[in-house]
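After this line comes chain A, so read on.
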Amino acid sequence: MVPIQYYMMLSAALFCIGVFGILTRRNALMFLMSVELMLNAANINLVAFSFQNGNLTGQVFSLFTMALAAAEVAVGIGIILVLYRNFSDVDVTKATTMRW
Partner candidate 1 sequence: MLQQPFEISGLALLAPTLLLGVTALVLFLIDSIAPEESSSALLSGVTVTGSLAALAAAGAILVTTGGDPQDLYGGQLVVDGMSLFFTFIFTSVTALVALASYDYLEEFRYKAEFHSLTVLAATGMTLMASSNSLATAFISLELASLPSYALVAFLKNNRGSVEAGLKYFLIGALSSAVFAYGISLVYGVTGHLQFNQVAENLGAAGDGLVGVLGVGILMIIGGFAFKTASVPFHWWAPEAYEGAPAPVSAFLSSASKAAGFVIAFRVFTVAFPQATAVDLGIDWVLAFQVLALVTMTLGNFAAATQENVKRMLAYSSIGHAGYVLIALGALTGSADQALVLGAGMLHLVVYGFMNTGAFLFIALVEYWGVGRTFEDYNGLGKQAPVACVAMTVFLFSLAGLPIGGGFLSKIFLILAAANAATIGTYVLAFALVVNSALSLFYYSRVVKAMWIEDPVTDLEVGGYPTGLYAAIVVAAVVTVLLLPGLGLFSGVAFDAAASMIQ
Partner candidate 2 sequence: MLIEALIGVCLLGAMLTFVAPDRVAGKLAAGISLVPLVGSLFMYATFEASGNALFGGETMFGMNLAWFELASYQLSYHTGLDGISLPLFVLSTVLVPLAILSAWTPIQERQSQFYGLVLFMEASLLGVFSALDFFLWFVFWEAVLIPMYFLIGVWGGPRRKYAAIKFFVYTNVASLVMFIGFATLVFALGDSVGSFGLPEVTQAIADGGLGSVAGVPGETIALVSFVLMFIGFAVKVPVVPLHTWLPDAHVEAPTPVSVLLAGVLLKMGTYALLRFNFTMLPGVATDLAVFIALIGAASVIYGALLALAQQDLKRIVAYSSVSSMGYVILGLVAYTEYGLGGATFQMVAHGLISGLMFMCVGVVYNTTHTRMVGDMSGLASRMPYTVGALVAGAFAYMGLPLMAGFAGEFFIFRGAFASTVLPNNGMALITGVAMFGIVIVAGYLLFAMQRVLFGEFFSATDYEVREAGVHDVAPLIVLVLLVILLGTAPGIFFDMIVTATRPILDNVGGGGEAAVESLGSVLGGVR
């Protein structure tokens, strides 16, 4: 059996990649994808721990997470659409009419 630590390292790595993507990418879609990576890192953890702990709670919860992620993307895409309509760009750093 694969030790739980490996799963954790995997998920941590995935999470960090997601964070890195958020910090470096200006494209809203890339931003969204990075968030998905982070959520999936959580899902890996949940499933792995579920297996480790011997209950199904984690697995069930990971299903919910996926569903929510999808919903989130739906809303997100909508917002990105109107962003494009108003700012003619999907660069998240372009929308800076409000600051300070």
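For anyone wondering why these and not others, all candidates are chains of the complex that A comes from, given by their letters.
Convention: contacts are C-beta pairs under 8 Å (C-beta built on N, C-alpha and C of every residue); 3 or more make two chains touch, one makes a residue touch a chain; residues count from 1.
Keep in mind that what you see is a predicted model, and the values were worked out from it rather than measured.
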Candidate number, among 1 or 2, whose chain touches chain A in this complex: 1
Residues on chain A engaged by candidate 1 in the complex (per definition of touch): 4, 8, 11, 15, 18, 22, 28, 31-32, 35, 38-39, 41-43, 45-46, 48-50, 52-55, 57-58, 60-61, 64-65, 68, 71-72, 75-76, 78-80, 82-83, 85-87, 92, 95-99
